[in-house]
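All protein chains but one are shown at their positions in the complex.
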Amino acid sequence: MDEAKLKEILEAVRAGGLSVEQGFKSLKHLPSESLEFACIDHHRRIRTGMPEVVFGENKTAEQIAGIMKSLMRDSAVALATRVAADKAKAVCENLAGLIYYQESRMLVANEEKVAVNPEARGTVLVISAGTSDMPVAEEAFITARCLGNPVEKLYDVGVAGIHRLVSQMKLIEAATVLVVVAGMEGALPSVIGGLTGKPIIAVPTSVGYGTAFGGIAALLGMLNSCAPGVAVVNIDNGFGAGCMASAINRA
Amino acid sequence: MDEAKLKEILEAVRAGGLSVEQGFKSLKHLPSESLEFACIDHHRRIRTGMPEVVFGENKTAEQIAGIMKSLMRDSAVALATRVAADKAKAVCENLAGLIYYQESRMLVANEEKVAVNPEARGTVLVISAGTSDMPVAEEAFITARCLGNPVEKLYDVGVAGIHRLVSQMKLIEAATVLVVVAGMEGALPSVIGGLTGKPIIAVPTSVGYGTAFGGIAALLGMLNSCAPGVAVVNIDNGFGAGCMASAINRA
Amino acid sequence: MDEAKLKEILEAVRAGGLSVEQGFKSLKHLPSESLEFACIDHHRRIRTGMPEVVFGENKTAEQIAGIMKSLMRDSAVALATRVAADKAKAVCENLAGLIYYQESRMLVANEEKVAVNPEARGTVLVISAGTSDMPVAEEAFITARCLGNPVEKLYDVGVAGIHRLVSQMKLIEAATVLVVVAGMEGALPSVIGGLTGKPIIAVPTSVGYGTAFGGIAALLGMLNSCAPGVAVVNIDNGFGAGCMASAINRA
Amino acid sequence: MDEAKLKEILEAVRAGGLSVEQGFKSLKHLPSESLEFACIDHHRRIRTGMPEVVFGENKTAEQIAGIMKSLMRDSAVALATRVAADKAKAVCENLAGLIYYQESRMLVANEEKVAVNPEARGTVLVISAGTSDMPVAEEAFITARCLGNPVEKLYDVGVAGIHRLVSQMKLIEAATVLVVVAGMEGALPSVIGGLTGKPIIAVPTSVGYGTAFGGIAALLGMLNSCAPGVAVVNIDNGFGAGCMASAINRA
Amino acid sequence: MDEAKLKEILEAVRAGGLSVEQGFKSLKHLPSESLEFACIDHHRRIRTGMPEVVFGENKTAEQIAGIMKSLMRDSAVALATRVAADKAKAVCENLAGLIYYQESRMLVANEEKVAVNPEARGTVLVISAGTSDMPVAEEAFITARCLGNPVEKLYDVGVAGIHRLVSQMKLIEAATVLVVVAGMEGALPSVIGGLTGKPIIAVPTSVGYGTAFGGIAALLGMLNSCAPGVAVVNIDNGFGAGCMASAINRA
Amino acid sequence: MDEAKLKEILEAVRAGGLSVEQGFKSLKHLPSESLEFACIDHHRRIRTGMPEVVFGENKTAEQIAGIMKSLMRDSAVALATRVAADKAKAVCENLAGLIYYQESRMLVANEEKVAVNPEARGTVLVISAGTSDMPVAEEAFITARCLGNPVEKLYDVGVAGIHRLVSQMKLIEAATVLVVVAGMEGALPSVIGGLTGKPIIAVPTSVGYGTAFGGIAALLGMLNSCAPGVAVVNIDNGFGAGCMASAINRA
Amino acid sequence: MDEAKLKEILEAVRAGGLSVEQGFKSLKHLPSESLEFACIDHHRRIRTGMPEVVFGENKTAEQIAGIMKSLMRDSAVALATRVAADKAKAVCENLAGLIYYQESRMLVANEEKVAVNPEARGTVLVISAGTSDMPVAEEAFITARCLGNPVEKLYDVGVAGIHRLVSQMKLIEAATVLVVVAGMEGALPSVIGGLTGKPIIAVPTSVGYGTAFGGIAALLGMLNSCAPGVAVVNIDNGFGAGCMASAINRA
Partner (left out) sequence: MDEAKLKEILEAVRAGGLSVEQGFKSLKHLPSESLEFACIDHHRRIRTGMPEVVFGENKTAEQIAGIMKSLMRDSAVALATRVAADKAKAVCENLAGLIYYQESRMLVANEEKVAVNPEARGTVLVISAGTSDMPVAEEAFITARCLGNPVEKLYDVGVAGIHRLVSQMKLIEAATVLVVVAGMEGALPSVIGGLTGKPIIAVPTSVGYGTAFGGIAALLGMLNSCAPGVAVVNIDNGFGAGCMASAINRA
């Protein structure tokens, strides 16, 4: 609720177009009965085109189906993340109109309603180190796309294939923001950060064993990167990286 | 080595002003004697306006003075971070022309040569939770400014003063990117992420005691933020946050 | 051994119905053969109305059924926590009269004998951040109820729905003590602690992934909360939170 | 800002007693320019009698003196915690009217204005295991007292002196809430929790060496206490324990 | 190589039966070329009556059966620890003469040959806090018994049943060494250490959840025990505790 | 409260010297005289010859002197551990009759009253790996001696000097219990445990750097020792090891 | 891009065969051909005889079969590590010509093409402490063999069998490099390092329980080894140890 709207209500009250009781209700019966917050929240949702998201890991197929069904009534895209294949199958049998992306374990509703955000400044490029990092990379990729961003991908360019990375500098320089996904020692963001000045969102993955500690080694490697222009999200958090990339890519 | 310089050499070779051998040496004897990499590196430097930076924590005053002196010969701005007050005093006594920012413990050379980057898309806003977080916030602030960004600050708006934060929503909405600095439980980025869709660079600080574990609690809080659009840098890494903000703020 | 029983023995000794030696044995051969401690322990049990509790996680269905059966002979309510659904089914097939709460994975015996404790000062309000936190929240809720407290619940009011929280301030202000259950970064107790002066028992849950570290991030967030008036129990320990809330809610 | 106040403004606007602009300002120029939040915040402060608190650890004597001076203009009590003795001396030389408690390292202003809160339900009892835990215990004690609670103390009753603890059961049973402070293995809250049903706020201290890990062993011991009715605050956080105890002790 | 053998070689050299070169080789190429060690090792085995032990956790039923079969040819008792019930069944189907203790998951061969060690000074008493700790306690119990010690047990005497512990002081005072098994906060050894001067071997178990961290909380509690006369073995290491108790119990 | 006292009360009740109400009070108000516990405690002290011990690390010279003075009035030996040299000097200037052992940083009072405990079964042998481990080894040595044990020492026999260890097997075999002190990887107890069946109390020290993590590497090495018959005390806890050795060495 | 190629371009520019613009493009678009890096990479592969390796843990049987098939077209050996038995079976059913080593869980293609590297300086000796360490030891063994090294093995020579180790000193002294595999406290490399000056690659395994922490105890033990000449690889990383041994064993 901005200043203009607030004054408008007050003027309507003054002018008698709104009774005190009506004016009170206009202020009180905002969705959350909390004008300040609700407005801000509402504006944020409109402005960012942020879809509703369901974290599917700890939910049953029934719960996911129920929430997705209610979300699908809205016109906007809706996502469910971390939905295992069998759970996804059960959801889709109960609810038509969903797309399941197996690699990224995402269920998407109303994806056909996604359009490239006119405020998008450029392209989000998702880079991954190894084939084992692909599920996380794909989660970032699909999230960014569902949020209305042009997206590109460049997978499997870890240390063993660093020459391929160098050969793709044009793709890198053409992007507005990079999402770099890597497990094990997580050195890829440092190396890319040494080749470009683009903002890099580093995503550690839980790929590795022993002292990889389920992604901690990669996380620490990324947090301690010598390269400036790197920031990090949670381990395996492709979704969060896609959201951050989208936020950066908006005008 | 930029495009112009490279073409100039080639033209001199073509015109005969440079022999092939001389042209080869011009290319070969670049600072790094490594054409491939140097070019990339050089391009990055020009493009990003990234200054030379000296990490002062483990260096003596003599070492810092020596490096800064050599850097000052170049026209660009140069920074030294984590320089304790007494060390800074010793450096400044030996080397004229430096500015010392006590709060952020930074030494800056050639700051007068910094101009707002014409590619800057907007303003970098640095927000901090408590007064104890100020040194880190200031490091981010000065870094972003030295990198040619318009910068604003909004300090001391933690949980106790969250109403002040809400009252500054205009400032927040006017920024292109937010740097949010907090210690203890590090909840501020989550709260701000609930109020705006702007990209947030979260900086955990080592402020706190006991289970704050020198910033780990804040770091984990930020990495696990429910709010999308948050990415994190190392504990107390104001410099890195300033660089990331600058990268995001470039067109 | 309560006061009445002790006096009865003394009177029998005085009256000669019990010889000194017999009186001595009556006192010595108390269940625990430890007058001192048993009294204290017994008093505590009467005073707090604390039910017998079986930690079901590492016990077989047979063990649980056996213990519950023996507990049911007493008049008081008895609880078994962390009983998986299939184990609960096996227990109930062997033992009549139990109620199984699937969400909280609790088995309750003699629940019909629970009455609101006349010493209860008010209402225990259980708040949870997300739907995934519900099992833990329910464990707290049912525990507090079985301990004779009026209880209310307010679920799914995390960061995304904070306006709903604000809209429920009356419910919050009407409570004597709040149990706040949250996973991930665990910021909800801090936010609620900024809105009210009620004592808050914060319960971190193991919900989240990667650096959530099975609840450690939430735990640290809660321990480092800027808000005064927050204390914390073990990860996923809804039972302990319910007990603490009950202790606070007694006169 | 409650319903009545909001309607009153609207009626004044309708009646013309307030112009639209004035009405807008009434809503906008609330202390925090954020009606919802500011009100809540204001009410909380009044309701809880929570004093202003300065965390002194990372602040200079000048900073502490400056903040305390401004706080002292208000009538309420003001605290600064974690103020080392030499820093406190420097503050007191610059600012009259402060009391310094050396053991707890606290500076208190306007303490003479503290009165026992009429809403206090009973006494806060602070118990400590060893003499090395006293600074933390004292911080809890003075905090609770400054918040208007009747307070008692029972120090140095660890394992070696557990008989003294048992001999003080009357003191324990007479309290409304217990703050139990212990380092090393932190078993004291478990033992006391076995003797009484009073709510216990456990405070781990950093006392110990080796695997005490600066209080982590005590913290874990307390979080895993078998005794129900125990909740935990941060390591060495006597201040937080005092606040929590005060919240519990209010009607 | 004992003294006799060494002298024999020297005498053969003296007598000319061995040349100097041959004598040199005899000394250099001793069976294992390691007389010292082999002897010592042999002596240790005889002296301690230490049985052969197979760590069954990572071995197949076939591997366990094979090793046990070869061990059974010797006259001494042989143990296999951490053998899951189904694996034990498979072993026993292939190999007669084994006893399987389900609670402790141990397979014992030649147990009938165990006699009380005449050097045993007294009784080993195994105490456990809760029923969930029984598998570990039983492993200690059976190990100590197989090593020729008189053994007693006292189970389920944790905090809730501490009066039962006190009532069993005679049993405790009659023992030579105590093995105390506990999970969660692991406070039981501290409490027992406050009641007796007997040497206590504390065994943390992985019982608990959340911040019990699979036994770390109990381990730290035990390592930081205020009570002198407590030493600790690995988490869930009932076998090691039984061995240590046996070593202490020998004259 | 022993049997005699309890019967005395009962007889007084029977005889009418005490009314039932008075008898009840005599039993009820015992807790404050706490005979039960105090007796046990007293017996333990007498039985174990356990001296009073002051943990000096966090105490001032004044506090240490005060406590030692009061302890010296008793006839028994009294110890203060972890007393830095300058602090010890200050204590000794104020209080005559103390001995200060610089290496172990211990202050001992009434040491002349220590006699070898007639119940001591044999000798306590303290073994250390390196010269840097000596302060901890000495703390164990002096503690065991002050507790009335015959003691021997064998220092500096780590990996580099393992042949010296082997050459001292007689000393080892002559001991009743071994205290083995080592830092870094802490392998010495494993190696000694491979050479003898004597009970070994392993003491990890904080000697080492980097991943020694202040003694954690040594602690873990010792807890995971393949050799049976090893139990562990806290890092640098020479005092605890001396007490445990003394408990083992008593009949 | 080597010197020759660079001069060639310059000469073509000079001679007019290339315009300045074309010359510029030749130099500028090199990054995408990235010859520098590719060459280096290629040389490395040729020089080291390093086979292609597939990390099988997170890949499906289909993925592994697909990659192996494409690798088998090359003449060189190809490895897949961490392939569970059932997965391996599925791969082998789809793809002929693979050998599956069950113990080490490796799939090898084209193994018949492996010849002993003529540059191999000697033998790689793989030593393991216990039978449970064999899978990791075998992974190192087969890796080193596939890389063209003569290999020997010496298994099951932990603390209990150290005399066997000593008896095999000839084998040890005959090797060029030792791979030492151990779990639990990981002391074996220290002990071997005390017996020989050969370079030791220590491999911690996840064998053990409780505070073995999945190999961390062994890792720390090895990193803190007193013996010089020891370096460590990741937990369970037999493959990496085999590669490092091979690198050391080359001339």
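Residue numbering begins at 1 within each chain, and the chains themselves are lettered A, B, C, D, E, F and G in the order written.
Definition applied: a residue touches a chain if its C-beta (ideal position, glycine included) is under 8 Å from a C-beta of that chain, and two chains touch if they have at least 3 such contacts.
Computed from a predicted structure; not experimentally measured.
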Q: Report, in label order, the displayed chains that the undisplayed chain touches.
A: A, B, E, F, G
Q. Which listed residue, A:Gly158, A:Gly197, A:Gly229 or A:Gly242, touches the chain dropped from view?
A. A:Gly158
**Q.** Omitted-chain contact residue, chosen from A:Thr211, A:Asn234 or A:Asn249
**A.** A:Thr211
Q.
Of the residues A:Ser104, A:Thr123, A:Gln168 or A:Ser190, I need the one that contacts the missing chain.
A. A:Ser190
(Q) Tell me which stretches of chain G touch the chain missing from the display. (A) 36, 40-41, 44, 47-48, 50, 53, 121, 166, 169, 177, 194-201, 219, 223-224, 228-235, 239-241, 243-244, 246-248, 250-251
Q. Given the full complex, what residues of chain A touch the hidden partner chain?
A. 129, 158-160, 162, 184-187, 190-191, 193-194, 208, 210-213, 216-218, 220-227
Q. Tell me, which residues in chain E touch the chain that this view leaves out?
A. 3, 6-7, 10-11, 13-14, 16, 20-21, 23-24, 27-28, 33-37
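To be clear about the criterion, only the chains that are shown with their structure count from here on.
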Q: Go ahead and note the Å separation of the Cα centroids belonging to chain C and chain F.
A: 40
Q: Return the residues of chain F touching two or more other chains; collapse runs of consecutive numbers into ranges.
A: 31, 36-37, 41, 194, 216, 219, 223-224, 234-235
**Q.** Each pair of chains that touches, named by its two labels
**A.** A-B, A-C, A-D, A-G, B-C, B-D, B-G, C-D, C-E, C-F, D-E, D-F, E-F, E-G, F-G
